[in-house]
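For this depiction, one protein chain was excluded, whereas all remaining protein chains were kept in their positions.
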Amino acid sequence: MMVSLQRTLWGALMSNQFPLTVTITGIREETPTVRSFSFDSPFEFDPGQFLMVWVPGVDEIPMALSSADSITVQKVGDATAGLFNLKIGDKIAVRGPFGNGFFKGERMLAIAGGVGAAPLLPLALADRVMTFLLGARTETELLFVDQLDECTDLQIATDDGSLGVQGFVTVLLDDLNLGAYDKVVVCGPELMMRTVLGKVAEIGIEHRSEFALQRYMKCGIGLCGSCCIDPSGLRVCRDGPVLSGDLLIKSEFGQYMRDASGRKKTI
Amino acid sequence: MMVSLQRTLWGALMSNQFPLTVTITGIREETPTVRSFSFDSPFEFDPGQFLMVWVPGVDEIPMALSSADSITVQKVGDATAGLFNLKIGDKIAVRGPFGNGFFKGERMLAIAGGVGAAPLLPLALADRVMTFLLGARTETELLFVDQLDECTDLQIATDDGSLGVQGFVTVLLDDLNLGAYDKVVVCGPELMMRTVLGKVAEIGIEHRSEFALQRYMKCGIGLCGSCCIDPSGLRVCRDGPVLSGDLLIKSEFGQYMRDASGRKKTI
Amino acid sequence: MVTIRPGPVNAGGIQIANHLLLAAGVLGTTGASLTRMLSYGAGAVVTKSIGPLPKDGHVGPCLAVLDDGFLNAMGLPNPSKEFVEELSVLKGKPVIASIYGGSPEEFAMVAEWFKGSVAGIELNLSCPHAEGYGSAIGSDPSLVEACTRAVTKLGMPTWVKLTPNVTDITEIGKAAEKGGADALVAINTVKAMRISTGLGRPVLGNRSGGLSGKAIFPISVRCVYELYETCKIPIIGCGGISSADNAIEIMMAGAVAVEIGSAVYSDVRIFETIAKTLYSDDGIPSKDIVGCAHE
Partner (left out) sequence: MVTIRPGPVNAGGIQIANHLLLAAGVLGTTGASLTRMLSYGAGAVVTKSIGPLPKDGHVGPCLAVLDDGFLNAMGLPNPSKEFVEELSVLKGKPVIASIYGGSPEEFAMVAEWFKGSVAGIELNLSCPHAEGYGSAIGSDPSLVEACTRAVTKLGMPTWVKLTPNVTDITEIGKAAEKGGADALVAINTVKAMRISTGLGRPVLGNRSGGLSGKAIFPISVRCVYELYETCKIPIIGCGGISSADNAIEIMMAGAVAVEIGSAVYSDVRIFETIAKTLYSDDGIPSKDIVGCAHE
């Protein structure tokens, strides 16, 4: 697992982590609630790493890199809505890439729910993922279907059955021989991830599973403590966001997280 | 001319210019008024470069390096007296080496008056100096006679004639064929240096002469301006202390210098 | 380098395992995180500042990384009273609760919550970016005295953390001393701002914030030195400490122990790292170092 704490730009290593202003060069409507924003500065990154994205006048939020020069955003609140208001040519500023990335396997199974597909797309494109289980609420909310179909064995589930198997993406797991994969990488809603962890733990391969967590983050660099998880005290922003299943199994994962004030809220 | 602004210690380049504490490891009585102090940290330096030497509780003063790990000090006032009060094992702190050094020639003539021999000794020991003219008030005040005699053609003058020719060191010049040297390097009382400059200028080789100036210095690094000379505004601490004769010929050199307050005082 | 003989330290009525403490607000939001820092060698840990009501803090960006420090305006996010529960995993451990309030009464109320579950209280009278709290109170000597007294009355060891953003920090130190403080902590962050020239606006959501890290170390040393000359109670040094030599230096200025915040960024095991060069069995007793630069 590589932790890149220095920003590499066009081959030049910059230790400067001051917010870098970037211009939005493309906006793609992926689904009715999800858009990808590309910008004019590519980052060298490991899939799973994220940027702190500053939406001027609104807030700064963590976003996985869905490629070297893009993020893929689901509109859920103020800051994401702020991003949705931007047009090509507008400017935002970013810090990062931060955090670790997925540990690279050779025969990987990827499992994504909703916008959780964002950090897994670059992994699939890097040709490491054999099987990709993709889930969403409904057909129109499925992300990156064509791209993923080209480079992986893509299997789909939708809550309403509008495409693929009906049900949560985890139902697809039951038909797979999990032992055939050297790594299981997961990103999506935490309850879905916890279900996956339960299943891999059942067959004793939780140490070969990795989960990209989404926790409330203020600093993104491991100083403030707002993203720490129980009982290890590990910082999701710095020691994660990708954490291994055996580490998560006896943790708050899937049970509670913390809000901006640090209070616990049940998942 | 090399300007080393980074301290090199045992091969390691240190950009840290914070005062370095050194312990006095040797004190040698060179003459009744001059002592050499050696310390436990050798510096990589060019002859002519100096240290800012902090005498705890007294003051900080510029001192040429007379070797990689020593300074040679004439007692003239508070700070130098403070140094004379120190014993082996005592600590001082130094910053540097600062300033430029002598430009290296192949057949050099060195001219030293009094403690001006200090920065010229390492040059002579580096085997670049053919002829060394050494002057002092009286025989017992002559510096480094044995060492210089071994590596150069040493010629001596004393004001009182107690050794060598009687008179100022400049009288020795009259018997020399200055044209035989590719470089004339000078350090000593400023009036003496100005006389030398006059003589080299007479035969038109002032551009081949170099003078190590001693001006009042506060910062030693080219910021405060207390060592600037007229009319160029060059900083003796940073653009010097070694300055070429053609640059000095139309300057305040030999006429006035400035005291701690910046007021001019005639030489 | 000067080294110190290892051994427990008594700083302002609190017994701590070594001279190196975790500063308030850095990895101090959960019991688990504080436990981790203790396990990495912190002599004691100070919690995130806790106030009378839960607070989400300022909108982001909350922090900017500079070349030689950090700029932050978290805005005192905290879970308020719920936090007491976090400390249950830390029973008997050297934990100091950092608290804030808008009045002496609020300070006393919050301090009271922690009675029995912490080794001491640190009053945050110094955060430069929380309106009505922190340095807003901490730059007024009479308010400092009143808030301090309200808490010291409760009988727990009480430290007062000072802001450097005042004309004369010794006035504030003396006020805390009068209020009965057991120790002073100097300093909190220095009020500062950076602007993104690309976006043409301040890099923090709150516009201005507090500077921490290496850049402020010379200011911390000066503040500790000035306080040592004017106050009799012990001083805990804080601000920009990132090496054993820094720790020695601020102790020579007058600190009996140090708090470390920003340096955790480069090395989450900074306490162990510093301890390795700070301590040796043939080192000198720390009392011979504390304040020795004043002679």
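Worth pointing out:
Chains: A, B and C, in written order; residue numbering restarts at 1 for each.
We adopt the following convention: a contact is a pair of C-beta atoms (placed from the backbone, for glycine too) under 8 Å apart; a residue touches a chain by one contact, two chains touch by 3 or more.
Computed from a prediction, not measured in an experiment: that's the story for all the values here.
Looking at the complete complex, one finds that the omitted chain is in touch with B, C.
Screening C:A215, C:V256 or C:A275 for touch with the missing chain picks out C:A215.
Summary of contacts with the chain left out: across C:V89, C:M109, C:A146 or C:C292, the touching residue is C:C292.
Of the listed positions B:E60, B:E141, B:E190 or B:E210, the one in contact with the omitted chain in the full complex is B:E60. Summarising the interface, chain C meets the missing chain with residues 1-2, 66-69, 71, 139, 165-167, 190-195, 197, 200-202, 207-208, 211, 214-219, 221-222, 225-226, 245, 248-249, 252-253, 292-293, 295. Not every partner is drawn; the one left out touches chain B at residues 16-21, 52, 54, 56-61, 79, 91-93, 95, 218-226, 228-235, 238, 258-264.
By our rule, only the chains that are shown with their structure count from here on.
Judged by the touch criterion defined above, the protein chains form a pattern that is neither an open path, a ring nor a star, and not fully connected either. This structure's chain pair with the greatest number of C-beta contacts is A-C.
With centres computed as the average of Cα coordinates, no chain lies farther from chain C than B. Separating the centre of chain A from that of chain B, both taken as means of CA atoms, is a distance of 66 Å. Per-chain CA centroids place chain B at a distance of 50 Å from chain C. Note: centroid distance chain A to chain C, computed from Cα atoms, is 35 Å.
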